[in-house]
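Here the complex is missing a single protein chain, while all its other protein chains stay put.
Per-chain residue numbering starts at 1, and chain names A and B are given in the order in which the chains are listed.
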Amino acid sequence: MTRFATLLTTLAVLLGLAASAPAQDRARTKEVVVAFAAEPRTLLPDTIVDWTTNNMVEHMYDRLVDRDPKTYKPSPMLATGWKVVNDTTWEFALRRNVKFHNGEVFDAQSVKATMDYIKDPANKTHYLPRWALLKEVQIVNDYTVRFVTEKPWPGLIDRIAGSDFLPMPPKALKEQGAPALAAKPIGTGAFRFVQWVRDERLVVERNPDYWQTPAEASRVTFRFIPEFSARLAALLAGEIDIMKDVPPQNVEMLEKSGKARLRATVSSRINYLALVNLKPGPMQDLRVRKAIHAAVNVDELIQQVLKGRATKMCGSLSPINVDYSPKPQCLKHDPAQAQALFKEAGVDPTKLQLTLDTPSGRYPLDKDLSLAIAAQLQRVGIKTNVVVNEWGTHLDKIKNRTTGDMFFLGWGPALDAQNTIEQLFLGKQTYSSYGNNEALEAKINQAVTIVDPKKRLEAWAEIQQLVRDEVPWVFLWQQHDLYGVANWIEWTPRADERVWMYEAKLAR
Amino acid sequence: MTTFIARHGRGVLGLIIAALVLVAAVAAPVLVAQDPLRTDFAVGLKPPGTPGHPLGTDQLGRDLLARVLYGARVALFIGLCCVLLTAVVGGLAGLLAGYYEGWLGAVVMRVADVQLSFPFILLALTINAIVGLGLRNIIVSLSVAGWVVYARVVRGEVLSVKEREFVHAAQALGLGRARLLFRHILPNVAPSIVIVGSLQFAQFIVAEAAISFLGFGVQPPTPAWGSMLSESRDYLYVAWWLAAFPGAALALTALGINLVGDWLRDVLDPKFRV
Partner (left out) sequence: MRAYLLSRLGQTVLVVFLSLTAVFFLMRLGGDPVLLFLPMDIQAKDLNEFRERLGFNDPVAVQYGRFIGRAIRGDFGESLRYKQDALGLVLERLPATLYLAVAALGLTFLVAVPVGVLSAVRRGSLFDFFGMGAAVLGQAVPGFWLGLMLIYLFSVKLGWLPTGGTGSARHFVMPCVVLASFYAARMARITRSSVLDTLNEEFVLTARAKGLAERIVIAKHTLKNSAIPIVTLAGLDTGQLLGGAVITETIFAWPGLGRLTVQALLNRDFPVVLAAVFIFSVTYTLINLVVDLLYGWLDPRTRRERARA
């Protein structure tokens, strides 16, 4: 398009397009408006790993395997069933009578073409490393495929039950190419693409030929409002219907507004305070780590700062995690014990000077929580210097091991052990804070190869106990995802952070 | 009397305000009993008028009045440091560029052009993205972004002063270059440096607020009006006082200093134009 034409188009868009109708009209026409802080990075599925992007892309594309919204165990979607054929082969039965938005039929060809797209380095997708263990997809017949892996990969089902595999239309992909598909998405999803005004809004409409009952919402508009208070203002003014991350202190006001109310869920995303033992320092002593954990009062943090909006954790995995073991006991808050442990380690807490790195605004009240933790440590005499980092710098520091003695981080969605424990407790992993424990490393490397489900759970249970005993973190909590939802919409948030308007029920 | 008010009224008002801010900054520990850094979750987000907290408390239970008063220190510190840094660096650059002209002048002006072509706030942000957060780094980035104005102004002034007779006379007398520059030209250029400084003082303080808004604020727990304003965004609808009082303090300080700056301009060099 010529530059001049772009100029004119923009002006037309700025002035001509009607703004979103007010809430009452939208209730009648069943149009929902969801606000995100940023726009999608692309509309091509299987390309970029990003919560915001995938949430919007998955309105137009379906997963092969979904997660049950209550149990979070893998559940059928475009695949109706699966089984393990042998150590290195999984077989999936595909759903029949499913069509893409352009009329193409969904079948084994689509699955193979999508995996070929992901595995082709020229496409530079983020998902390539995640499917590294996969050798190829074999077509058995039109509605049966086999995933063949290089080595035994029992975690494949966890990998596939998410945004990591969203089938694309093979003919369109081949004939038009990925960029065309990015400009005009064609999936099997509950909604069809209408329009994307960059950095402003994305509009999708109901797919009447959806393979399940069509959605109640006739149209969904995603608006991109970067400033939190502007999002809240838009919700209160009735301009938008759903927004995420309402800070705990604003909940009461929201409920009293009469326009919207709070919908909360316990998230699979966890927060923790890493006690870094990867470099020389007081944190390399197990007793010091235990003492610090005893000095921090997690309950107080949850009650006073988060206003109760967090679920305490006793170990590295949360109950939502499929590999969770309830065995590890919670470490208690006990200042006296903390002092005793310090004494035993030969460390005088009043002479201790620690540094705590934290991001700001990345996780709910992360900065305030870090300051609160520092205040708690002060009670046993420890001086903590809280360093606030811009997000990129925070990640840089963790990766380069240049953070202080402690850092605040979150991780999620944490739905299985491999993606949590393997990522965070092996010294060589990018964002790990703990290492130098060969016994634990060996056990972890062993556990990821166990195919038998029962034995896997046992292995992970043992590892969780070991990790808890090593106190690599001050175990904090599972976040609560706080959504503001307009009164005329009935929608329950999911713990895996998927925002899917197909699940929204609208008031009549 | 009325002439005095008309001519100097605003300046006096500005001076009074500036003096108040100075007193608040210097005497903060005396004026207020609370520790601005002390957190107490039990009294978080209490409104003004709560016993012991005349202006209320923030989300961690810290006293707002104390934080506003101590914040004056940070504000004045930032303003002063930035002004001094930019005046010295920019003034020097302008002096040299204006006096020597030739390629030195051209280089300085080209660098200035390059810098000016990049919007101020984005330039400060870029620098902060590299050097990190914190009070010292904010001063660095604001100064780096701000010296250009001085260079331009001073150079312009030097160019015109250079043509004046007393300079020619001094040159004829064989006065050394350095001496000429610093003993004779500089004093004539000084008023414009002072004026620009006073005008920029308030701007630096307000710029800190902008940078904090974008996420590069002063490190906690140091109280700074700009970062306090930025943090207040999340509580805008439940704790209006967290935005109102630091905002008022900021606006008042900027007002006072701007008034003083205007008055200085009127008094020192009425024909001065930026």
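What we mean here is this: a residue touches a chain if its C-beta (ideal position, glycine included) is under 8 Å from a C-beta of that chain, and two chains touch if they have at least 3 such contacts.
Everything numeric here is computed off the predicted structure, so don't read it as measured data.
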item	value
Hidden-chain contact residue, picked from the options B:L104, B:I121, B:A170 or B:A190	B:I121
Absent-chain contact - pick from A:I139, A:A182, A:A345 or A:L466	A:A182
Contact with the hidden chain (one of A:K99, A:R201 or A:R287)	A:R201
Residue, one of A:E239, A:D405 or A:D481, that touches the chain absent here	A:E239
Touch criterion as defined above, residue of B:L95, B:V189, B:L229 or B:L264 at the omitted chain	B:L229
Touching residues (missing chain, whole complex) on subunit B	6, 10, 110-111, 113-114, 116-122, 125-127, 129-130, 202-203, 206, 209-210, 213-215, 226, 229-230, 233, 236-237, 243, 247, 250-255, 258-259, 262, 265, 270-271, 273-274
Residues belonging to subunit A that touch the chain removed from view	3, 6-7, 10-11, 13-15, 17-20, 38, 41-42, 44, 47-50, 121, 124, 126, 128-130, 132, 182, 197-201, 223-227, 229-230, 233-234, 236-237, 239, 390-393, 395-396, 399, 411, 419, 423, 428-431
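Everything that follows uses one rule, which is that only the chains that are shown with their structure count from here on.
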item	value
Subunit A - residues contacting subunit B, complex	227-229, 232, 236, 247, 249-250, 252-253, 300, 304-305, 360-361, 367-368, 371-372, 375, 386-390, 392-393
Interface residues, subunit B side, partner subunit A - complex	39, 41-42, 44-45, 59-60, 129, 132-133, 215-217, 219-221, 233-239
